[in-house]
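With one protein chain held back, the other chains of the complex are shown just where they sit.
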Amino acid sequence: MATLPLEVVPRAADTVRWSAYAGLAPAVAFVLLLLALPLAATAYLSLSPNVLIQFEGLGLDNFRYLLSKAYYVDVLVRTLRTSFLVTLLALLLGYPAAYVLKGLSERVGSTMIVGLTFPILTGPLVVVLGWMILLSDGGPLLGPLVRRGLLAPLRLLGTETAIVIGLVHFTLPFVILTVLSSLKQIPNDLIEAAHSLGAGPVRMFFRIVWPLSLPGVISASIIAFSLAASAYVSPHYLGGATQLTLTTLVAQFILATFNSELAAAAAVVLLVMMVVIIFAFTKLMSRLVR
Amino acid sequence: MPYLELASVTKNYRSIMALTDLSLNVDAGELMCLLGPSGCGKTTTLRIIAGFATVDRGHVRLGGDDITRVPPQKRDIGVVFQNYALFPHLTVNQNVGFGLAMRNQKRGEIAAAVREALRLVRLDDVGDRLPRQLSGGQQQRVALARAIAIRPRLLLLDEPLSNLDAKLRDEMRDEIRRVQRAVSITTVFVTHDQIEALALADRMAVMDRGRVVQVDTPINVYERPKHPFVASFIGQANLLRGTVTAAQGEHVRFETASPLAIVGVGRAMANGRAVIGVVKSERIRLSRGAPLDVANVFPARIESRTYLGASIHYRCAASGEKLLATEPNRPDAVLFEPGAPIFVSFLPADCLVLADERTNDAG
Partner (left out) sequence: MIALHFFSRLYLGLVYLFVIGPMLIIIIDSLNSATSFPSPFETVTLRWYVAVLRHDEFLTAMRVSAIVAALAATIATVLGFLAAYALVRYPLRGENAIATFLLAPILVPQIVIGLAMLQLLALLGVQLTLAGLVAVHTIYVMPFTLRLVMTGLARFDFGLEEAALSLGAGRLRAVRYVTLPLVRTALIAGFVFAFILSFVNLPLSLFLTNPSTATLPIVMFAYMESRIDPLVAAVASMVVVAAVAITVTVERAFRLRLLG
């Protein structure tokens, strides 16, 4: 923007008055009052004494408690483990799918893109209900196999595997769409130039397409990781009370244990974990895009 | 009293001085062209007149009223934008009538005014079409009709012809002139194309780096530039730099570094003063033998020849000085070959001697 010749006038550079900021005020106030302030309340509670852990004033005792108990550390580790695994799997499955999608014709391609948004729009609750059916040993998918003795009962529901399957399913459309949009941004001229210089399909991919799609891959990873770490519905129904993640732990603290302060502390742990990892991912991206 | 007046207008864009102490007067009913290279500030000036840009110092007056701080919607100025800015979701009729609708006129009155404006720009039968269904030339006529329909006090045109192909450009140029005369509206027209400016303007203002360098009729700007910048920007001129060796009356003798001793016409100047001699390329004559009755004759060599249909360009070198000569393509014209030794000549009257501002300032 700074290097445009003077004759191409910058957008409304002259009419910036307070009225410009006025448009922003309602939205900013909204987020401040209804998100920032509540989060401050949560932070405050996370530092406060409660039924289980007594201390004076404000302190980190709640966090010390959570991080000292193996049970809760397990929950944290499980959250990290599933989130990374989901990200990896979603990328492995989603990148090739996006690549194939890119090669389709306009009409077919855009119809399929719309199709990808359906699971997002119907919401995780509906979709997870479907998985509960599909993954149950008596259901239409596994049932016939079990009954005929081709498969031992897998008892998938209530395992971490089920959570991973559910979350991969949930994040897959986002990953495919993100990667697809970054693949589409690679100008066709580059592909044609590479062809004319003698690049076969394998080299074309590894030397040209993959490197240029890397920013999109990183974006997709960040999105997948965030979604997986913040998901509630899948872990709740597919993991059950035995395989808790940080989100379901927070819910358990509120709905079962009735300990608001520990719930707040778990929420803060989740937020901090996400911020740190996303920050690291973003740094990685800027290093790659240079 | 001038109808439109810009008085000492200064404008900065984030520490870039876009306009410096710019003053300009436009008379009622006049078509004034702002001409200059990219970045000279002509569009900024137009936007200031329209009210889309504010001034840091100075005033804008229209018909005696100070409109410097008046918002654009209250200025009653019609604008034709470079990309026409037709409302894509409205029909031609709705576009042209938009300004009148904003003034809350009655539907019948609006319809009549719209018909009138479209008739004026010679566009019939397109009233119900959408802009994207029109050709470039038609879109421009609609833009013009829209600006005129509100019967504004002033009409501004921002490089309206630059998006059209050459033939259409000539046609629309004449159209704009015709319409402007028909409604006798004071008009300011911005362009970087000097042919357009010379053809359309009653007067033109040549701008450079935020300043108006010369305001004059097209003939004066072309034949009698007052400043080296104008001389080099308008037409195809050769600029010969040198220092004054003698001056008598209106004749000035100066010597270039090459060295060439040249006689031209100009204001009285002291010896040793740095000057630029401006010779239009069509005033340089080429001949095989040296002409006897001309003061400025120099041996030269043809470096290249470019055939342009109606004329022929020759690039020559005379003692290290590079010259461009334009010969009309007449049936009896002699075609010189590249490398041929020839003589270049021009009359003193065809060499305008101007003070070289830059060197004088630096010295």
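Points to keep in mind about this one:
Labels for the chains are A and B, by order of writing; each one numbers its residues from 1.
Here, a residue touches a chain if its C-beta (ideal position, glycine included) is under 8 Å from a C-beta of that chain, and two chains touch if they have at least 3 such contacts.
On a predicted model such as this, the values are computed, not experimentally measured, just so you know.
Of the listed residues A:Leu129, A:Leu151, A:Leu190 or A:Val276, the one in contact with the hidden chain in the full complex is A:Leu129. Only one of the listed residues, A:Leu66, A:Val86, A:Ala229 or A:Leu244, touches the absent chain: A:Ala229.
The missing chain lies against subunit B, touching residues 50-52, 71-79, 81, 83, 85-89, 98-99, 102-103, 146-147, 150. Residues of subunit A that touch the chain left out of the display are 1, 10-13, 15-16, 20-24, 26-28, 30-31, 34-35, 37-42, 44-45, 93-94, 96-97, 99-101, 103, 112, 114-119, 121-134, 136, 138-140, 143, 169, 172-173, 176, 226, 229-230, 232-233, 237, 247, 250-251, 254-255, 260, 263-264, 267, 270-271, 274-275, 278.
Everything that follows uses one rule, which is that only the chains that are shown with their structure count from here on.
With each centre defined as the average position of its C-alpha atoms, the distance from subunit A to subunit B rounds to 59 Å.
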